[in-house]
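All protein chains but one are shown in place.
Going in written order, the chains are labelled A, B and C, and every chain counts its residues from 1.
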Amino acid sequence: MDFSITEDQTMLQDSVSRFIQNDYDFDMRQKNAATSQGFSTELWQSFAELGWTAVPFAEADGGLDGGATELMLMMEQFGKGLVIEPYLPCIVMAGGVLKRLASDAQKQTWLGEIIEGSKLAALAFVEPQSRFDLHDVKLTASKDGDGYVLNGAKTVVLNGASADTLVVSARSSGDRKDEDGISLFVLAADSDGISRKGYPTVDARQAAEITFDSVRVSADQLLGDAGDGLATLHAVINEAIIAICAEAVGIMQTLNYKTLEYTKSRVQFGAPIASFQALQHRMVDMFVIYEQTRSLLLHAVMMQDQEDVVAADAAVRALKIQVGTEGRKLGEEAVQLHGGMGVTWELDVAHYFKRLTMIDTLFGNADFHLEHYPLG
Amino acid sequence: MDFSITEDQTMLQDSVSRFIQNDYDFDMRQKNAATSQGFSTELWQSFAELGWTAVPFAEADGGLDGGATELMLMMEQFGKGLVIEPYLPCIVMAGGVLKRLASDAQKQTWLGEIIEGSKLAALAFVEPQSRFDLHDVKLTASKDGDGYVLNGAKTVVLNGASADTLVVSARSSGDRKDEDGISLFVLAADSDGISRKGYPTVDARQAAEITFDSVRVSADQLLGDAGDGLATLHAVINEAIIAICAEAVGIMQTLNYKTLEYTKSRVQFGAPIASFQALQHRMVDMFVIYEQTRSLLLHAVMMQDQEDVVAADAAVRALKIQVGTEGRKLGEEAVQLHGGMGVTWELDVAHYFKRLTMIDTLFGNADFHLEHYPLG
Amino acid sequence: MDLSFSDEELAFRDDIRTFFQEKYPQELREKLSKGIRLTREDHVNWQKILNDAGYMAVNWPVEYGGTGWSPIQKYIFATEMAEANAPDAVPFGVNMVGPVIYTFGNEEQKQRFLPDILASNVWWCQGYSEPGAGSDLASLKTSADRDGDHYVLNGTKTWTTLGQHADWIFVLARTNADVARRQEGISFILCDMNTPGITVRPIITIEGGHEVNEVHFENVRVPVDNLVGEEGKGWTYGKVLLQHERTNIAGVARSKYRLARLKEMAASSIHGADPLIAQASFRAKLVETEVALKALEFTDLRTLAAVATGKAPGPESSILKIKGTEMQQQLDTLYVEAAGYYAMPYVPDQFSLDATDDDVVVDSTEPTTALRYFNYRKASIYGGSNEIQKNIIAKHVLGL
Partner (left out) sequence: MDLSFSDEELAFRDDIRTFFQEKYPQELREKLSKGIRLTREDHVNWQKILNDAGYMAVNWPVEYGGTGWSPIQKYIFATEMAEANAPDAVPFGVNMVGPVIYTFGNEEQKQRFLPDILASNVWWCQGYSEPGAGSDLASLKTSADRDGDHYVLNGTKTWTTLGQHADWIFVLARTNADVARRQEGISFILCDMNTPGITVRPIITIEGGHEVNEVHFENVRVPVDNLVGEEGKGWTYGKVLLQHERTNIAGVARSKYRLARLKEMAASSIHGADPLIAQASFRAKLVETEVALKALEFTDLRTLAAVATGKAPGPESSILKIKGTEMQQQLDTLYVEAAGYYAMPYVPDQFSLDATDDDVVVDSTEPTTALRYFNYRKASIYGGSNEIQKNIIAKHVLGL
């Protein structure tokens, strides 16, 4: 039983933390978010040069062998900085599928450029009718010679517009909600038959509606075995959940800090509002929520290298439930205690709150994971 | 749209209120609760002399034609006094079935004495396996000549030990959970084959385990038509829910008052604890809960004489959900704000709290009614 | 006790219902159902229709062109308006400055201002909140110094809703800084927005919209004739104004309408195998919301009944502010949950006035859910934050 992190992990944490504090201020972030691309390519290059884009990949593939712990340490800092660059969709999600399923040849073709930061990727898995069900896949992959033809639509594809490379889930056999028959393909985003409509999200990320109209892919663009994609998809999304929940923990810590500072400085009726006991107890509740969420984050991370896979899945769902319920409550309290200022675009608190809120929706909200929690 | 009550209703309310304030003090209540019978027969006689036992019955049957409003007004006062005499089981429940189903002859035989207060009654409808389902009835009524033979068991029968008269739900046809085939019978509690084990409840009421071993009842002890009992049972329990929720509202008002008084007088760290803002806001929440519950009580009462029966049923369930969730929260807060004293037998607050808590269980807890709420 | 309406009340309800069926413009109906924002003209046109029917000044006495309706009639009107999903009249003229003018203004002011408010010829905005003042309104700093037959206004007002459309603003300003209590020395002054020295700066709110503004006053000269009532009594007048702001503060009718729509949305929206409404956790939240809304409705009706019997709505109305805004926010939350991933797209253009098919990225109103949720976090902050409301109840109801 050991909660300490290694020297290498400490160094990684420090490097990200320093970068966020020194080179990632809020105004710049807002400017970049307002561009058509919605983030900074230059910053993405720095991420690559600092080696961050290589962290979760095997050394053999040009990565740094990072695991859940490294992911947590980085994403927590990204949360504190409200980082909008597409680390989650590109590295954790699309990269997460490739590192698990891609053959060496496929890795050479597709993964190297992603790790270098020269190309961006996205994972297209949500469909208009699927809501949060990973196995609800209508987009079809029909065998055609030794390749496939893709037809259908994906929705709210994170980083879908800027992506050079797409990883997409498709139904190669079975009915809409069958767990078998889901295949994963990798393809260039500019392939014939793909049309994309990009837009920002309410939490200053980027997404796209993507339609696939008779898009041909060759056999060597199939990732892993045909029809076996769901298990990998589930594993990747669980890793992505740990990532955004670590981000959420960074956001919560920041919101608590900013709320404390604000209430100490904000004078009403002749006293700083932090001196009112009713508000003090609410800020204590916010602090407790943060500590409890951090505990569930550590629990989920530490469970990932244990044998019991059901318990590991339960740990991820427990974390997501906590962030989606208690975490949202914390965000609402932070805004409430900031009063009118808390609901202005000008104040960063509003943007931390929006991201924290959308993290509940992403990859299934609290109700969804409560419903699927393995109570045993 | 009129929230005012009539002169007669005001007089009834005043008479009960005055009695509770002048002739029903807590120490006496505790003494009576500690007797083997668990309440005072003398007081029950006074209830009858004051006409209270006649309120919900038709004038033709020797009653006072009272409706849901009168019931609410009385029970609210009973709540304030923590009255333990068996008005609910005897008058509202057993009496409620008789007034709805009994023929004139049956009323003469069974109801008159109850209204006079010379005999006590109980409604036996809960079974060991039934939990909150009224239609889950295993106790059998097998035809025998022109009568029936009853075999089975009823559990936690309120006022079951002191009752002279029992009204019992039995299955005369169909399977355990069929909605049809449930018949209601009235019989003397000392009939051959009936054995009773009486005990107090945690909220100072009385109940009994009752077994029926080949108990013979004649045809004229069948209430209404054979197999048609469920609808009446449901109507009676809904009326009983309004009664105990009115009681709960009286209890909440009392707990709020006592909590205010206590926190104003209780000095800690050199100040009355009522001066601490965190506690003030919690007492405000308690006040709001009380007002909202009163609103749902009035709503449920006023819906009873509207045509829409589904809406009337929904109104009763909404009230029960509120009392079972918000009401319990109020009770727990009242105890918490009383500190150590709140968990002593000596203080009446503890006993108000226990009754309020058990009102959630009685006739189906909040979860049960939430599950059965007609959302439409 | 009786829940039913009298025959008169039923007849009244039918009249109102017919009015909305016949007079509420189809075009506005569609805009609102699609979540499209309304223009200044949309508001004005609709208010003129209300005024033609005599329904503009619901709370005004008949002598000034109001309805003179009973609380129950007002309740019925609000219910029908919500059922028709018709927008309220913009409140700053008719519900705020209007009552102050007919209560405390002089004849000349009544003649000059009230008819234009009724006819929506003049758009009013508010000038009482100030940066930094927050819930502590009495700490306002804007000064109005007497100079001959003018007041010279200097200072900044904020949270001025739709100030970008306004012709006139009513201002609470200090005419006397040398006072014992901060509530003294404040005057209620009416000011033409075209007066030199006034600048309006937009405040962009959390969801990205422009609804509120900061209004800056730099040596703005206002004729003393524009003082309402007595100099230094502005605080008292302002409280009356806030009272009126609280009309229908619980917003029950609107919330009932939104809950009904939410149920429809949840019945069609798919969650796994079932419609969302059949999914246990969400269904439970819908039931809890319906129960809480029913409680709120009856607390509101009880207050109405008290008002009807002449009792003024006491501090109990703070309950309506707290519970009413909590209900709105609870509904906002459930809309976001029902929308799933479709709460995420930020596509305001698709809901703008001149939206073309090209602007439609996601063919659904669901992308408005998160924007509304974020925006209405303000509901528990404005109009006296819910914390202030609890202090009021603690002090004036519980005697703490």
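As a working rule, contacts are C-beta pairs under 8 Å (C-beta built on N, C-alpha and C of every residue); 3 or more make two chains touch, one makes a residue touch a chain.
None of the values given here were measured: they were computed from a predicted structure.
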Contact partner of the left-out chain, one of B:Glu113, B:Asp228, B:Asp285 or B:Glu332: B:Glu332
Touch with the omitted chain, as defined above, among C:Ser281, C:Gln329 or C:Ser364: C:Ser281
Sites on chain C contacted by the missing partner chain, in the whole complex: 280-281, 284
For chain A, the residues touching the chain missing from this view: 1-5, 69, 260, 264, 274-275, 277, 280-281, 283-285, 287-288, 291-293, 295-296, 298-299, 301-303, 305-306, 315, 318, 321-322, 370, 373, 375-376
Where the unshown chain meets chain B, residue by residue: 126, 129, 131-133, 155-156, 177, 197, 199-203, 205, 207, 209, 266, 268-269, 278-279, 332, 335-336, 339-340, 342-346, 350, 353-354, 357-358, 361-362, 365, 367-368, 370-371
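The criterion applied here is as follows: only the chains that are shown with their structure count from here on.
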Most distant chain from chain A, judged by the mean position of its C-alpha atoms: B
Geometric centre distance via CA averages, chain B-chain A, whole Å: 54
Centre-of-Cα separation between chain C and chain B, whole angstrom: 44
Geometric centre distance via CA averages, chain C-chain A, whole Å: 38
Sites on chain B at which at least two other chains make contact: 277, 280-281
Set of chain C residues in contact with two or more other chains: 387, 390
